[in-house]
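Right, I'll just put the structure down here and ask away after.
A single protein chain has been removed from this complex, and every other one stays in its place.
Here is chain A:
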Amino acid sequence: MSAVLLITPLMLATAAPTFDIQAPVYSHATQTTAGATLAQYQTMYCSTTTTFNGTQTFTASGKPFDSDSDSDQQGDC
């Protein structure tokens, strides 16, 4: 008789989406992504999305990925 393979949460987990783009340049003078304006954000939403090889589970524009994706203690901790 063959053993029944039980399901584990690790078996159900799927890879988080990743995006491979260049990191935006940050400006300490404006304290935003260099050149960013509200008007730009309002018209170019989702022009940049990234996890930057970290375990961040939301995009730079704030779209969440995983089950609620809003942990504040993820990343490289």
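Operating definition for what follows: a contact is a pair of C-beta atoms (placed from the backbone, for glycine too) under 8 Å apart; a residue touches a chain by one contact, two chains touch by 3 or more; residues count from 1.
Everything below uses one rule, namely that contacts and distances are computed from a predicted model.
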| item | value |
| --- | --- |
| Listed names "ABC transporter", "ATP-grasp domain-containing protein", "Sodium:proton antiporter" or "Carbon monoxide dehydrogenase", matching UniProt entry of the absent chain | "ATP-grasp domain-containing protein" |
| Chain A residues touching the omitted chain (full complex) | 4, 6-10, 12-17, 19, 23-24, 26, 28-33, 36-38, 41-43, 45-46, 48-50, 52-77 |
